[in-house]
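Missing here: one protein chain of the complex. Every other protein chain is in place.
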Amino acid sequence: MAGELRRVLARVGFSVFVALAAAFFALPMLWLVFAPFDPVPTLAARPAAPTLANFRDVFENPLVLTSLRNSVLLALYTMALVVAASTLAAYALSRTRLPGRDLLLYVLLLFSSVVSGTAAMVPLFLLVFELGLINTYLGVTLVLTGGLLPAAIFILKDFTDTTPTSYEESARVFGASPFQILRDVVVPLVRPGMAVIAVWSIVNVWSNFLIPFILLRDPDLAPASVVTYSFYTEGGQADLRLLSAFSLLYSVPVVVMYLFVQRRYGFRFYGGIKR
Amino acid sequence: MLFFIPLLYGTGKNLTDGGKWLGDTPETRAVLDLYQQLYGQDLGDARLQLRADGRDRSFQQFADGKIAVLLEGDYFWRSVINPDGGLAPMEDRDEAVGWALIPARQPGGGLNGQDFVSLSGGGGRVINPNTKAPKEAWELLKFLNSREALENWVQREARITSRTDVNQANLKDPLLSFISERVLPITATRPGSAAYPQVSLAIQTATENVVAGRSEAGEAAGQLGAAVAKAVGADNVTGAS
Partner (left out) sequence: MQTTSPAPAEAPGGEAPPPGGEAGASVLGRPAAGAFVAPALLLIAGFLVFPALWTLYLGLTDYRLTGAAAADPAFVGLDNYTEALQDPRFRNSLVVTALFVFGSAVVGQTCLGFALAWTLRDWRSPLRALIEVLVIVAWILPGSVVAFLWIAFLDGQSGTLNALLPGVDTEWLLDTPLLAVIVFNIWRGTAFSMLLYGAALSAVPPSHLETARLAGASGWQQLRDVVLPTIRGHILTSLLLISLWTFNDFTPYLLTRGGPNFQTEVLPVFIFRNAISSGQLGYGAAISTIVLGVNLVIALFYLRLLRERR
């Protein structure tokens, strides 16, 4: 009887916890569901007779669609570079014995916090300026990649550390080049890790305001994170009609992209061969 | 822009006086005292002042008739409560909303001996001293400030321009022409010094402490003096230290 009661209580506790957690995460998102369709949105998340007027107004701004496209481009470029460079590096670092290797990774990880702060703004600007890469996506991509690489390598190295080398050794015996081994043996095994890095890079770039803001001049090149602030008036006020609609547009692609990766690769932190 | 500054003008002083910044002086104390009276007697909503979006909310409250007097600039009139596309439009703006000049503490007691004072700001255009095309840059600058260019701008969006002839010919709106005729002649700007942002922060902190009831006016003036001294060096500050 006590066992029964305990099981029932456990089930009730489980349901209550899950319900509360779901509510906690879902409730704040309500604003994004209601406000964009509200003709006079305020900070309250309340349902109103839905209208698409805000979207119509938002699209009158010629920069809106361009900026979303720019965000996608920047995110994809950076993701590609980060995934490629970090996979190569993580594989190499986990297959060779280098003294101080782990320490180096930790130090680089700490440095990436300096470079993502506002104090590094001027050095980054001057560096990119001297390289002649101001107002180019190459400049922005390189800077963003540099900042993301240490953590990406850190994560991916854990995946590559735990894939067994037997397959690689056999492939080596059969004369495969290191690159072929990486491509045909290792990558399929660490693909979930690469998917995690890909999503993480895209999410970081999508949100990043500071780097594109200081390195890009042309309004046509600006990504959505920068263009968001053009929906504030000269007095610094938020125009909620446009801002809510734009926020929704700004959020959708990145969520869709995550769902796509989740479907295709499973967005989980599994490493190597599962038991 | 801080409303502290035109109030300070009303006591006859500017932020910098004889090359030194104002710290803990009778004038700054008087301004902080005014804040203390206003918010201490609940004439103003202190909590609204403390919110990050307090200013935006005050606009809406004014439009809803909950605030009687708002100390704002022309931006408020033409972009916020403008019945035609404003962010907090008031249909009856032209009939229900009045305006007045900011009085000095006493007649003749304002900056430059004025009866009324004002603070202005805005954008400016400068030529980069390192330019390789100074003549062309100068021509462009001349054009940008020409009657033709400014009139084109004003006709699309009514606002105060830097040219009297453009203002007189084009500003039909009652408040904007009032500002152009009566306010511009008596207005002043804040010092264009590199230390200004830090001084501004010092002023904001001191004012907020008074508004929130954390400090008395005298105390806050002392805080202001100390913060300004820290920013520009004690030698460059007047007032009690």
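Note that the chains are named A and B in the order they appear, and that numbering of residues resets to 1 at the start of each chain.
In the analysis below, a contact is a pair of C-beta atoms (placed from the backbone, for glycine too) under 8 Å apart; a residue touches a chain by one contact, two chains touch by 3 or more.
This is a predicted model, so every value here is computed, not measured.
Colleague: Can you pull out the displayed chains that the omitted chain is in contact with?
Modeller: Contacts of the omitted chain with visible chains: A, B.
Colleague: Decide which residue listed in A:Phe17, A:Phe59 or A:Phe129 touches the omitted chain of the complex.
Modeller: Counting the whole complex, the residue in contact with the absent chain is A:Phe17.
Colleague: Check each of A:Val12, A:Ala26 or A:Leu65 against the chain that is not shown and name the one that touches it.
Modeller: Per the contact definition at the top, the residue touching the missing chain is A:Ala26.
Colleague: Extract the touching residues of subunit B with respect to the undisplayed chain.
Modeller: Subunit B touches the chain not shown through residues 47, 50-53, 193-195, 197-198, 201, 208-209, 212, 214.
Colleague: On subunit A, where is the contact patch with the chain that was removed from view?
Modeller: Touch with the absent chain occurs at residues 10, 14, 17-18, 21-22, 24-32, 35, 42-46, 81, 84-86, 88-89, 91-97, 102-103, 105-106, 108-124, 127, 142-143, 145-147, 149-151, 153-155, 157-165, 168-169, 172, 177-179, 181-182, 193, 196, 200, 203, 206-207, 209, 224-225, 228, 243-244, 247, 250-251, 254-255, 258-259, 267-275.
The rule is simple: only the chains that are shown with their structure count from here on.
Colleague: Counting in whole Å, what is the centre-to-centre distance of subunit A and subunit B, each centre being its mean C-alpha position?
Modeller: A distance of 42 Å separates the two centres.
Colleague: Which residues of subunit B touch subunit A in the complex?
Modeller: 53, 55-56, 59, 75-76, 79-80, 87
Colleague: Inside the complex, what are the residues of subunit A that reach subunit B?
Modeller: Residues 233-239 of subunit A touch subunit B in their complex.
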